[in-house]
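Yeah, one chain of the complex is gone here, protein chain that is, but the others are all in their spots.
Just so it is clear, A, B and C label the chains in written order, and each chain counts residues from 1 on its own.
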Amino acid sequence: MIRTEEMLLNVGPQHPSTHGVFRLVIKIDGEMIIDAKPVIGYLHRGTEKIAENLQYTQIIPYTDRLDYLAAMTNNYVLCHAVETMMELEIPERAEYLRIITMELGRIASHLVWWGTYLLDLGATSPFLYAFREREMIINLLNEISGGRLTFNYMRVGGVKWDAPDGWIEKVKAFIPYMREQLAGYGDLVTGNEIFLNRVKGIGQYTKEEAMDYSLSGANLRCTGLAWDLRKNEPYSIYDRFSFEICTADTGDAWGRYQVRIQEIEQSLRILEQAVEQFPETGEVMGKVPKVIKPPKGETFVRIESPRGEIGCYIASEGKKEPYRLKFRRPSFYNLQILPKLLVGQNMANLIAILGAIDIVLGEVDG
Amino acid sequence: MSEKDKEQLKKEAAEKARAAAQRKREEREKKKEKSNDSASEMPQTTEDVTSNQDLEKQKAAAAAKAKAAALAKKKAKEAEGTETEPTANQDLEKQKAIAIAKAKAAAAAKRKAKNANENGDSEKAKAIAAAKAKAAAAAKAKGKITQAKETEVSEPITPSPQQPILDRYLNIVKEHYKDDILEDSYINRMSKHVPTIVVKLEHYYSLALLFKQHSGLHFEFLSELHGTDFETYMEIYVHLYSFKNKQSVALKVKMDRENPRVDSIASIWPGANWPECEAYDLLGIQFTNHPDLHRIMLGEDWVGHPLRKDYEPYDVEV
Amino acid sequence: MSGEFFIFIVLSLIAIGGGIMMINLTKVVHMVVALVFTFISIAGIYVMLSAEFIAVVQILIYSGAITIMMLFGIMLTRHNDQSETSGGGLRKFLIFLAILGFGLVFYLGIYQLELGEPSTSLHENNTEQIGIALYSKYIIPFELTSVILLVALIGAIVLAKRDDEEGEERE
């Protein structure tokens, strides 16, 4: 009888749809995947090792380079960890600036995901639409921090710069614009039959599997588990805003898509309230010793990044440098389930599944 | 280059690195002895070294010495630290009964002292002087602890809101194990008051399984797993969360630094798979029964484990 | 020499060349590609005989669908890429003799064949004529052929399906 030939295929590290230097060694029979083995580490820069020789403020630029699509959140998690250790008071205005920049970053990150995911599925235009909106966010963040991708904006105890004049008004004006565009996205993509056929029922897993594999963010919420650290373990001043945890109950790529699109909407809601409540005057930097020396001990904090639960563990010896710094990088954990999802799928689904997980290689490899 | 050549080269490189490390360790020990004995013997040692090695070696020796000194200091401090830790413990016990607390504290101190002695024993093989220094430090620490107790009495710390939760965990653990399987348990106030449990190495896996399966604990989500090199020991830090009970716990286990080996919990939480690989890659911790333990970040041909505190890059030029 | 003759020579040379290459090439894929050339030039010869419909169908079915099916099969299945050359000198000689005899017989046979007057209106609406012939004079053979094809189609599906199920059971 005719038996088809199995072959080994290297997807990546240079491949248009692996979003960076991610490599996947798959065994295929025709187009059917029999076995998949992810290979990572091509972008490993040893951030944690480098950090052991740096002062805390010097580490902040390195966090920018982990999840380079949502650098504000990374900035924040490090500062938050140090602040938790030192029990510092953060000025009101700084907290609001942090929230606004982080939520803008979340929207930008989801927009990039949306554009590139559609690009993976073969539609070219959404990518450019998404980047138009992202560009506006980047410009806003550029204005406040001086950086377009790696912001290096937050500091232990506050933020580096106050918002320039008229900045809050610009954010305010951006919110209704983004809402309008979001509706347009729905018209272009969400109702498209081809798109729906590509994502529905693809890469499906149950709630239990998601928890077992330590998935977080939209990857966890798409199974129907309403789990968002902003709501469930409020940090900063998230408890002051009313917003909903977006969930879907399908557990497939379509669910993840819906969750992320709704999260943009929820982020806009938070932004709306934040710019409304934004204090007129105030400091943006708390009372922080010149040299930051957290007391001896250890801490682990986790917050909600666009990609999931980003955590920061610091073991301190009471010195200027951390004794051990470790980031819980959500993409690294989220990617683990990939081999399980791929078996029995074909090449086209591989891209749809990998894209829906939403990884950033800078974060996977640390 | 053929696979064999590569293999050969790798082996050679590893051998070299190992030899270097061995040499360094020997030197360090020698150094420690001598530096502890008297400073006047120093020149002799350097002569010793220079007679058979070049200038670089000297530098390395100096570095090793500094490291050894740091290590000794660190150990002394560690002893102090572990001694002060029980304060939290005692604090809670106090609420129940001061008398029991006192007895327990005494026992703890005794145990600690014994530990220190044991440590000293193992150190003896390396250097007796270090052990002596350590014993002295321990004694000093003991002095300190009494001091600490006094200050505590004067201004008591408000009990953590998480204290009842930790007590509940401990009760469940006590129900399931006859012997004391925990090394320590306390509230980590610095880490948002997370209940922290330090388990003995041999009970790590079974306790993890209990944590996942027991309905009162039910930690179905592994949030974080990583290792740390604390120079005197290796530690695995696991942060668990229960969506059902909305509680978290930090589970820790300590292991021997020279031969770090611990059971893998990837069979309990599949999400621990890659983090364990990462700990293996960067710290050299061996996870037994791991489904696919490999060097996930650096690749199999990397020499050394970078996050170890005594890591020296194999190729210094790079 | 008319243009017709010239083109006939070219087409026949390609057809014969393709055939010879198909026999002599070592790689299976090369053989199939050589076969495509033969098919196409035969289609060209059909055009010269005013059988446009047959020519187009020849290209559509043979050089299009069937060769692609063959290539598809070759690429997807395990196979021995190189064919083996076999036979000794005597064997080759015998084959040569047989070919020579075959050629001689056909030459004599065709040379003396009387075909009658060639029809002059062949290229006028020949598709329509084929249709009319098929659906009037040859309707029963035509229908029978389609039934046989249908049976073959269903048979192929059944065979493939059973193989599939067996595979699943084994797993």
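By definition in this document, a contact is a pair of C-beta atoms (placed from the backbone, for glycine too) under 8 Å apart; a residue touches a chain by one contact, two chains touch by 3 or more.
Following the convention adopted for this analysis, contacts and distances are computed from a predicted model.
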Inset, instruction - Assign the chain not included in the display its UniProt protein name, restricting the answer to "phosphoenolpyruvate--glycerone phosphotransferase", "NADH-quinone oxidoreductase subunit H", "Peptide/nickel transport system permease protein" or "ABC-type quaternary amine transporter". - result: "NADH-quinone oxidoreductase subunit H"
Legend entry - Visible chains that the absent chain touches, using the contact criterion stated earlier: A, C
Legend entry - Among C:Ile16, C:Val29 or C:Ile132, residue touching the chain not depicted: C:Val29
Inset, instruction - Among A:Leu149, A:Ala173 or A:Ile194, single out the residue that touches the unshown chain. - result: A:Ile194
Inset, instruction - Taking the full complex into account, find the residue in A:Ile59, A:Leu118 or A:Ala253 that is in contact with the omitted chain. - result: A:Leu118
Legend entry - Residues belonging to subunit C that touch the chain removed from view: 1-4, 6-7, 27, 29-30, 33, 36, 40, 48, 52-53, 56-57, 59-60, 63-65, 67-69, 71-72, 75-76, 123, 125-128
Inset, instruction - Over the whole complex, note the residues of subunit A touching the chain we left out. - result: 7, 9, 15-17, 30-31, 118-125, 128-129, 132, 188-189, 192, 194-195, 197-198, 346-351
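Quick note on the criterion: only the chains that are shown with their structure count from here on.
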Legend entry - Cα-centroid distance, subunit B relative to subunit C, in whole angstrom: 78
Inset, instruction - Mind checking the centre-to-centre distance between subunit A and subunit B? Centres are C-alpha means, answer in whole Å. - result: 32
Inset, instruction - Enumerate the residues of subunit B that touch no fewer than two other chains. - result: none
Inset, instruction - Would you pull the subunit A residues touching subunit B in the complex into a rising list? - result: 40-41, 44, 46, 48-49, 84-85, 208, 211-215, 225, 227, 232, 295-302, 309, 311, 313, 315, 323-324, 326, 328, 332-333, 335-337, 365-366
Legend entry - subunit A partner contacts - residues on subunit B that touch it in the complex: 81, 188, 190-192, 194, 220-224, 226, 228-230, 237, 239, 243, 246, 250, 269-275, 278, 282, 296-299, 306-307, 311
